[in-house]
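First, the structure itself, so that you have it in front of you.
Of the protein chains in this complex, all but one are displayed in their positions.
Then we have chain A:
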Amino acid sequence: MASISVRRLSKELSEIKSEGCPTGINLVKADDFEIWWFTIEVMGDSIYKEEIFTLQFRFDSGYPISAPAVQFVITDGKQAPIHPHIYSNGHICASILGNEWSPVLGVTSVCLTIQSMLASNKSILQRPTDNDRYVQHAPSNPKKV
């Protein structure tokens, strides 16, 4: 009975469709219950002003007990934001995607977290210090790190 993830995701999807996403976040595709794409934009005065990033969610049957695999899309000319906690391969270093994940969190809350993570960066346009080393060895799924 893997349907808990399906049931939960369909509920989240219908909520997004009826109530809409928070400002600056838009659903790109959610054709199945495995991969969803969102665009994310920082509103107001920000060093990421007028930049639109694409965020990818990957869900497995363990969702929402375990965290989804979340990363920025870097194909087809898309770029990951330059931020001290975001690697150039799109992987994101955020506690709620790892050991501070809680099953009450959901897709929109993760989007909001990442949006506010970008918004709170006022000046440092830099990759993480270990970016090159990490990107060289990182698995394709950020949860497997």
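Here is the rule we use: contacts are C-beta pairs under 8 Å (C-beta built on N, C-alpha and C of every residue); 3 or more make two chains touch, one makes a residue touch a chain; residues count from 1.
Heads up, the rule we're going with is that contacts and distances are computed from a predicted model.
Student: When you check the chain that is not on display against UniProt, which of "DNA replication complex GINS protein SLD5", "Glycosylphosphatidylinositol anchor attachment 1 protein isoform X1", "RBR-type E3 ubiquitin transferase" or "Acyl-CoA N-acyltransferase" does it turn out to be?
Tutor: Not shown, but named in UniProt as "RBR-type E3 ubiquitin transferase".
Student: Consider the whole complex, including the chain that is not shown, and state which of A:Ala30, A:Leu55, A:Ala80 or A:Met117 touches that chain.
Tutor: In the full complex, the listed residue that touches the missing chain is A:Met117.
Student: Can you tell me which of A:Asn26, A:Ser46, A:Ser66 or A:Asn131 touches the chain that was removed from the display?
Tutor: Residue touching the chain left out of view: A:Ser66.
Student: Under the stated touch rule, tell me which residues of chain A contact the chain that is not displayed.
Tutor: Touching the chain left out of view, chain A contributes residues 1-2, 4, 7-8, 11, 22, 62, 64-66, 85, 93-96, 100, 102-106, 108-109, 112-113, 115-117, 120-121.
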